[in-house]
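One protein chain is absent from this view; the other protein chains keep their places.
After this line comes chain A, so read on.
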Amino acid sequence: MTQTSTAENAPVRVIRGARIAGGPEETSDIVIRDGVIAAVGSDARAQADAGGVEVIDATGLLALPGLVDLHTHLREPGREDAETVATGARAAAVGGYTAVHAMANTDPVADSAGVVEQVWRLGHDAGYCDVRPVGAVTRGLRGQQLAELGAMADSVAGVRVFSDDGVCVSDALLMRRALEYVKAFGGVIAQHAQEPRLTEGAQMNEGVVSDRLGLGGWPAVAEEAIIARDCLLAEHVGSRLHICHVSTSGSVQIIRWAKDRGCDVTAEVTPHHLLLTDDLAESYDPVFKVNPPLRTTEDVTALRQALADGTIDSVATDHAPHPVEAKETEWSNAAMGMVGLESALSVVQHTMVDNGLLDWSGVADRMSFAPARIGRVRGHGRPIAPGEPANITLYDAGTTRDIDPAALVSKSGNTPYRSMRLPGRVVATLLRGTPTVLDGKVQ
């Protein structure tokens, strides 16, 4: 599908015949020069015809701004058997992402300038997408003492998102201080909302299914109570708060209420919480074990509605790779989490677009503009327009594919969509004009 004609140093590229998400009905050509979009329009190609150009035929494809993930576990340093920055970044590119946030719960924890710079550098050297390290809020994720947030913000990594994700910053005073402190450098605290005492021994959503299966319950109130508290705290100190992986209908109501009051809160939902429900645990197959847990159909409906109306600002994958042995075990001994980078856009199409809840311009907002804005990611989450960085995802919404764990680019295969048929396929991803993925293959 790529025709290369005498590309010299930095080839001029033309994406031909794509429909731009949120753009005009007719197709457009997108001319890219020096990593920047030089021209867009039905006649833009003419501007590039002078020199040697590389043409990417995008007939029938949708052009989306490069996706931005606020929530990715890349596992390096420490658990390179599950994923590395390089393999995770490749999986991200295949999923249409041009920037991802790498969560801090590595080993060692990303709670110092040294570790966040290491992760940033690994991402930079891999080159598949921009890897933005998330800094831990507290030292060692222990929830007792603030990590050196300022040092991480000032480092090469330029950290703006701070999170103890995996555990909740449950101490109210520490949470207040963290919210206040990051105002100095435009940071945001991304809270993993989970009241720890209410979730001791928790294995899955507390409800009809957990009671029948005899698995420890993770009640919705444990998420909702923390979200309510933190919204009030953020409002009180005038800080920016982000809620990770919102999973319940009650959380949606609280966030809607807080936004109405003027609280500067944003929220994300994962693809799996938009599609899957807790009854999947009936197989006791831990591929469905995740934190927060899969909830009920009522929750799924509320989450979709909230993403559609903007109460939930963004989709974030919570891509959580685990080696085979961490999942081929008893449910209660299994690790929590599922991979998601390579299936996110398809799940969003299936759960939001194909049923008319969200249009493609809405998808561009929830999966690119909003997360880039929340994470203060420069050069990403920009419209496909002249003068903007050429971070572009080309997507074929008119096809379907069967998800095969063995075919994933991620080092781990713990996908809950195993042998499911999902719509759509990422055809190409361009990072500042350079294809990281072409014809679905990593470049």
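By definition in this document, contacts are C-beta pairs under 8 Å (C-beta built on N, C-alpha and C of every residue); 3 or more make two chains touch, one makes a residue touch a chain; residues count from 1.
Operating definition for what follows: contacts and distances are computed from a predicted model.
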Omitted chain (choose from "Sarcosine oxidase subunit delta", "Aspartate carbamoyltransferase", "NADH-quinone oxidoreductase subunit F" or "Peptide/nickel transport system permease protein") - UniProt protein name: "Aspartate carbamoyltransferase"
Contact residue for the chain not shown (choose from A:206, A:268, A:318 or A:342): A:206
Hidden partner chain, touching residue among A:332, A:361 or A:434: A:332
Residues of chain A (touch criterion as defined above) contacting the omitted chain: 200, 203, 206-208, 210-215, 217, 219, 283-285, 325, 328-333
